[in-house]
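Before I ask anything, here is the structure I am working with.
Omission of a single protein chain aside, the complex is shown with its protein chains in their original locations.
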Amino acid sequence: MNAWIWGIVGILLTPVVAGLVGGIDRVITAKMQGRMGPPVLQPFYDVMKLFSKQNLVLNRFHHDLVICSLIFTVAAVGLLFAGENLLMCIFALVVGNVFLVLAAYSTNSPYSMLGADRELLQMLAAEPMILLAAVGIYMATGTFDINLIASGTHSAIQYLPGVFFGLIYVLTIKLRKSPFDLSTSHHAHQELVKGLSTEFAGPSLALFEIIHWYETVFVMALIYLFFASRPIVGIVAVLIVYFLEILIDNINARVKWDLMLASAWVITLIFGLGNLMLLFILK
Amino acid sequence: MSDILKMFTTVIKSLFKKSTCRQYPFKKPVFFDRTKGHIQIDRERCILCSLCDKRCPTGAINVDRNARTWAINSYKCILCFRCVEVCPVTCLAMQQQYSAPEEIKKSEVVEIPAKAEKAKA
Amino acid sequence: MSIKKSPWIIHYDGSSCNGCDIEVLACLTPLYDIERFGIINVGNPKHADILLITGGVNQQNKTVIKNLYDQMAEPKAVVAIGACACTGHFFAECYNMLGGVDTVIPVDVFVPGCAARPEVIIDGVVKALAVLEKKQQEKVTA
Partner (left out) sequence: MAKRTIVPFGPQHPVLPEPIHLDLVLEDEMVVDVLPSVGFIHRGLELLCQKKSFQDMVFVAERICGICSFIHGVGYCQGIEKVMNLDIPKRAQFLRVFWGELSRVHSHLLWLGLAADAIGFESLFMHSWRVREKVLAIFEETTGGRVIFGAAKVGGVRIDISQDKLDQLAIALDEIQKEYEPLAKVFLEDYTVQHRWSEVGYLSKEDAHQLGAVGPTARASGLPQDMRKLRYGAYEDLEVEPIVETAGDCYARCVVRVKEIYQSLDLMRRVIHKIPAGEIETKVTGFPQGEYFSRVEQPRGEVVYYVKGNGTKFLDRFRVRTPTFANIPPLLQMLKGCTLADVPAIVLSIDPCISCTER
């Protein structure tokens, strides 16, 4: 029963927190670029406006697939907060992502299709590391159960510095920030226009934004799990990591997909797998 | 390694520095002495010679001698300064304040008082 | 209710000389920074609320402008920036030109100037926001 309440609280709180974080992100980014930036509540204004716009639905599946994606992503975050199995949460998130790709494929626009191609490549680059992180947490704490991880007495970070670094590296992919914002990005200027989200308009795009909020909170929660035994250290670590991501976003150009895939896998292999093997040998 | 940090100092500096934003419209726009904004007419001095009308490259200025009006369509004006140069009585001048955007295009019409009235004034 | 707080723009360069064009881009940059009003240049007609057009209309790009306008989701507004987009000034005499943008699509706000200054472009966009809000209310009541 308790788990249910936690799950629902998580689902309800996520948009609020993620929207605020998004707003602060935009202000800091603007500051870094020498600008003033929008109000902190700007992401909420954007989403509310998008809901009030006309929805240009291209075919029968288009909007429904986005809704499916939302359901699975929300479920992933709900399960995470309910303290269920970590692996299940990650798979729910991946399924949600796949539905988004399907929605993009269902349209006939070349930008959207290429964006979907790239989104799949991004998943190929990022998911191994996220899975390794889950495995690493299992090896460090002896369980996949989030409740037990969170109530454990020691943090996973002391066993898993390499995995943690690898996770930060692929985080730019999940947060859709430079240098790895290949499939779609918050700024317009790129060769695919908006890539994955080119064909979404109005409410569909609003759902897309909300999905992104849930994803952000999910990966941030994953970072937190590394410090689960000390909540305050965990929250500070999450904030530092997020700031680091903004900084990386602003000091890098967008790279090409081959470099992204190669470097993400090399980092995953060396830091992720290397860390796990060391842990396996030493334990 | 340091190759990926080239932008680092600039970005961090501007994060902590005050923004260079001019904050228009909350603060007044910055103008220079020579800033080109819009053409203004001194109606007392105009003699309706219509040289500006003839010389305007875009046909933005319209002088009607019978109705005694001088009209400028700011949506045609390209701020080339030509009318100010040719005006024999220097009654035209460039003002710094730009003309405001509107929902309908309309000319700004100025009535030129007749000589007798001028003398009275 | 909040369209006024988050207007996204798309910018199309009709047959302009780039003068107003770069001034529109200059609005995005540190000195003018229109993101203060929540404005983002999205570059995608499906996401945009306000269409900024610089430059007049010629035979070749009139279909492009029409298409862009049709692809935008309701409610939407059009701002014609610069003397070319308003009337075509001396280019209206050219053989290939149709004149201002209002010859092809309905224009809500005309911004004068050659080249239009960033300040006046900001004024124009702010004016377009009022138009947008009115359109949205009409949509709700209709």
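Per-chain numbering from 1; labels A, B and C assigned in written order.
Heads up, the rule we're going with is that a contact is a pair of C-beta atoms (placed from the backbone, for glycine too) under 8 Å apart; a residue touches a chain by one contact, two chains touch by 3 or more.
All values derive from a computational prediction rather than experimental measurement.
Taking every chain of the complex into account, the chain not shown here touches A, B, C. The residue from C:97, C:111 or C:125 that touches the chain not shown here is C:97. Mapped onto chain A, the interface with the missing chain covers residues 29, 32-35, 110-111, 113-114, 117, 178-179, 181-182, 185, 187-193, 250-257, 259.
Take chain C: the residues that touch the chain left off the picture are 10-23, 25-26, 29-31, 41-45, 55-56, 58, 60-61, 64, 68, 90-91, 93-97, 114-115, 117.
Within chain B, the residues in touch with the undisplayed chain are 3-4, 6-7, 9-11, 14, 20, 32-36, 57, 78-82, 94.
To be clear about the criterion, only the chains that are shown with their structure count from here on.
Between A-B and A-C, more C-beta contact pairs join the chains of A-C. Averaged Cα coordinates give chain A a centre that lies 51 Å from the centre of chain B. The distance from the centre of chain A to the centre of chain C, each centre being the mean of the chain's C-alpha atoms, comes to 35 Å.
Residue numbers of chain C whose C-beta contacts span two or more other chains: 30, 33, 36.
Shared interface positions of chain B, defined as residues touching 2 or more other chains, are 19-21, 23. Residue ranges of chain B in contact with chain C, taken from their complex: 19-25, 29, 57-60, 73-79, 98-105.
Across the interface of their complex, chain B is touched by residues 30-33, 36, 79, 83, 86-87, 89-90, 100, 102, 108-114, 117-120, 122-124, 126-127, 131 of chain C. Contacts from chain A toward chain C in the complex involve residues 26, 30, 33-39, 42, 45-46, 48-49, 52-56, 188-189, 193-194, 198-202, 205.
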